[in-house]
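The structure's right below; bear with me while I get my questions together.
Here the complex is missing one protein chain, while the rest keep their positions.
Lettered A and B in written order, each chain numbered from 1.
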Amino acid sequence: MKEITLQMQELARELLQKGEVNVVLGWEKGTFWYLSPPAFVDKPEDVERLVYDDYCHHNLSKYLMDYRYQEGKVAVFLKGCDSRAFNILLEDNQLEREKYVLIGIPCPGMKDQEKAKEFGVNGDIPLAKKCQECKYPNPLVYDYFLGDKKAADEAAATKEAKAKEYSDVEQMEKMTSDEKYDFWSSQYERCIRCYACRNVCPACNCRECIFDQSRTGWIGKANNASENQFFALTRAMHVAGRCIECGECERACPMHIPIMLLNKKLIKDINELFGEYDAGVKVDGVLPLGHFDKNDPEEFM
Amino acid sequence: MAVTVEQVKEINPLVPIKAKVIKIVQETPDVKTFHITTIDDKKPFDPLPGQLGMLSLPAIGEAMFSVTNKGENHIEMAIKSVGQLTEALHEIEEGQEVGIRGPYGNGFPLDYFKGKDILFIGGGIGLAPVRSLIMECVRNRENYGKLSVVYGARSKADLCFKEDLFENWPKVPNMDLYVTIDREEEGWDGHVGFVPAYVEELAFQPQVTVLCGPPVMIKFTLPALQKMGFADQDIITTLEMRMKCGIGKCGRCNIGSCYVCLDGPVFTMEQLKELPPEY
Partner (left out) sequence: MMKIIAKERLPEVLQLLAKDYNVLVPAKFEGVSRFTPYSADVELALEENVLMPPKDIFFPQTEKMYKFKAKDKSLEIEELPVEKEEQLIFGIRSCDLKSLECLDQVFLTKGYVDHFYKDKRDRTALIALSCLQPQEACFCGSMGVDPQNGVGADIQAYDLKDKIGFKAISAKGQEILEKISGLLAEEEVTIPTFGEFNLKADIEGVPEKLQGMFDHPLWADICRKCLNCGACTYVCPTCHCFDIDSEVRGEDGVKIRCWDTCMFGEYTQMAGGHNPRPTKKERVRNRFMHKLRYFPERYKMLLCTGCGRCVVKCPVNLDITAIIKKIKEAE
């Protein structure tokens, strides 16, 4: 990854120097050794801030929405999940492809920040759960690719055996309806409705979110079981079929709510109902919940 | 007995009292004036000119409005229909019970105005906060110097307080009225043009001025006043921000370290220059 860091800095410098882009979105070291937050570099002399290490969790594609109406091009580094996020934003007509210079980087999986904090810098820190289950560690769309593409593809191929991991969802499915209700009620009881999960999510790209329209009466501002459940369900259903499994919602949640479990349940259901589908892999306008197919199941009609 | 300012502070300041709307005047197609009393026909509170009140239809919402006038037993609020609550208020009829709390904010510095000539400049619904002060000057005419009012709206129909403009105020001694509308229209033989240009054309001598209206009017009137030599401490305006508590606690109406609901809404240009331009 050190090598890729150097290549990142080199390419960023070149793009900025040549004036091909106004800003490069990457990662830099944060307050603690296990934090590598987003970095926005707009001067060639600042490229040395950029790093690529085990903690570059942040999905940078969402930030591209901030540059939609600005002059000039933007370069962004994309891991596998970030590239799927970019595709979802293209699919949702939020971004114009030509405006962005995409620099793909292979991802060995990011490490669990909570465990890093717990085990310390010399500890044996496992990959984040979302990364253990990742099917697409390499970017699917890019203009440049840093690192060894062949080796990265091979690594991804051997990893795939581990994917399709739904044991936690299956565990939840075994619960009775009452148990499920109790489980999710207690999880969302501690939701503080900070909306970090929404704001970090590339699939949450509405111009005006329903949860910001408190004056319309869809949702009240009160923090209570019923409003929190309404929030939880609406958010989950709204990203269903478009969740690219970057796991950022769960990582961003300050209250440890297992949001990905809910997202994964919907992914599993969609796969079972409409056939195998991975969001953000292709941009073809054929979304499982946004596209009518004569063969779609319709038991409810 | 009306509740005094001190008494209001002793009772829970966030809980409104019940009041009722006894009269509704259609000022313009989208502005109505509401006359409000307590259930036993008293003034809900005794506001200073320029102070604010929190009016609510509790099931729909609560919002801050300037009190445009007070009578012996009532207060008045002129309200433009712009959002959910104000649209609902425009639907109510006389006799409707509402929640009210106040008075809030600093109000106009009456002592500063005493004995001075005053120029009032208003645009559209911007005359609402100014009217409370004009009414004070009219009621206590001997305390103030010459009164000049420049007021403009998009059309004749959009002029607020027509009864004051065309019947009451013309009879007030030593008071000049300059009313203008944006575009020519049939049946209007008064001045046509925008307020800032009219103010410039009228070439007032520097004096205390109270200026309220849409941001674009303020933006272009200020340089005109400055060019005519008006001093910053003599240019007084009122600001509007989204408000919820009205007592300087809930946070959102801050401009720098100032809370508009508590430290405002009345500010001099001198004060505004000290604040960040975030309003």
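By our rule, a residue touches a chain if its C-beta (ideal position, glycine included) is under 8 Å from a C-beta of that chain, and two chains touch if they have at least 3 such contacts.
What you see is a predicted model; the values in this text were computed from it and never measured.
Visitor: One chain is left out of this view; which of A:Gly220, A:Gly275 or A:Pro297 touches it in the full complex?
Guide: A:Gly220
Visitor: Where the complex has a chain not shown, which of A:Ile192, A:Leu233 or A:Val286 is the residue touching it?
Guide: Only one listed residue reaches the unshown chain, and that is A:Ile192.
Visitor: Spell out, residue by residue, where the missing chain touches chain A.
Guide: Spelled out for chain A, the touching residues are 30-32, 35, 37-40, 58, 63, 66, 117, 186-187, 190, 192-196, 198-200, 212, 214, 220-224, 248, 251-252, 254-256.
Visitor: Write the list of chain B residues that the hidden chain touches.
Guide: Contact residues on chain B toward the absent chain are 9, 12-18, 57-59, 61-63, 82-86, 92-93, 95-99, 215, 240-242, 244-245, 247-252, 254-257, 262, 276, 278-279.
Keep in mind that, in the parts below, only the chains that are shown with their structure count from here on.
Visitor: Hey, how far is the Cα centre of chain A from the one of chain B, in Å?
Guide: Chain centroid spacing, chain A to chain B, equals 50 Å.
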